[in-house]
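The complex is shown incomplete by one protein chain, all other protein chains being positioned as in the whole.
Entry: subunit A
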Amino acid sequence: MLLVEGLCCERGRNKVLRDIDFKVVAGEVLAVLGTNGAGKSTLLASLTGELTPSAGRVELAGRALADWPPLERARRLAVLPQSSSLAFAFSVTEVVAMGRLPHASGQQQDDAIVMQAMHATDVSHLATRSYLSLSGGERQRVHLARVLSQVWDAAGQGCLLLDEPTSSLDLAHQQLILQQARDMAARGLAVIVVLHDLNLAARYADRLLLLHQGRVRSLGTPWDVLSVERIAEVFGVVVQVEKHPLQDSPLIIV
């Protein structure tokens, strides 16, 4: 669904990313991990087409990212930014409905999708509230509903990029958002999520991509990637890795 081959990126003179190869298919959640400055934001920017790679290629649904007409690409690729600077008093429903902008599916279908997306991220009760009156966590969920509605009907060929979606959320809503990412994968989307929390990544992602100094340090299942030695090497922290008592995923104890 989303294919990255030999990707290199430069910012100024610095080579920020080198020889990145990976692939995310429909139905899969890939978590991108790494320390601050490892190149996560640069990777995300090159996956959204905002940054032109200096070498290598990014393909969305079998077609080079740059070759997609903007509207058609927007119907298949949605991006949730870390934060948004919206300073106008839109209602919550209006913000979520902006996700339907690239579509020409008609008011009725748009409304239905917007309702479902708001229900999925638990913001239905805020529908008529002004966006400006919401808390940081509520705003984040509203934007998630917006990007969900953008690729709601793109099952099988869509891709969802989430940039640290849980950073301003409480415990319950962190789980809710990542469960939603899983559900969207189950509906046939390829999901890439940048995360800081290793345990959340281990619990919700099928595969992890560990970036270190601009290169792929490790790519594989949570059990493959999250070893004691590798975490010590990349993050500089000595941890214990146990089996999660309730499910088959590693549990990292600092």
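Here, a contact is a pair of C-beta atoms (placed from the backbone, for glycine too) under 8 Å apart; a residue touches a chain by one contact, two chains touch by 3 or more; residues count from 1.
Keep in mind that, in the parts below, contacts and distances are computed from a predicted model.
Asks: The chain dropped from view, which UniProt name applies: "Tryptophan halogenase", "histidine kinase", "DNA helicase" or "Iron ABC transporter permease"?
Replies: Matching the unshown chain against "Tryptophan halogenase", "histidine kinase", "DNA helicase" or "Iron ABC transporter permease" yields "Iron ABC transporter permease".
Asks: In the whole complex, not just what's shown, which of A:G99, A:G158 or A:P250 touches the removed chain?
Replies: Selected residue, touching the omitted chain: A:G99.
Asks: Thinking of the whole complex, not just what is shown, which of A:V25, A:L71, A:A172 or A:A232 touches the missing chain?
Replies: A:L71
Asks: Of the residues A:R129, A:H196 or A:R230, I need the one that contacts the missing chain.
Replies: A:R129
Asks: Could you please point out the subunit A residues that touch the chain left off the display?
Replies: Residues of subunit A in contact with the hidden chain: 48-50, 70-75, 77-79, 81, 84-91, 94, 98-99, 101-102, 128-130, 150.
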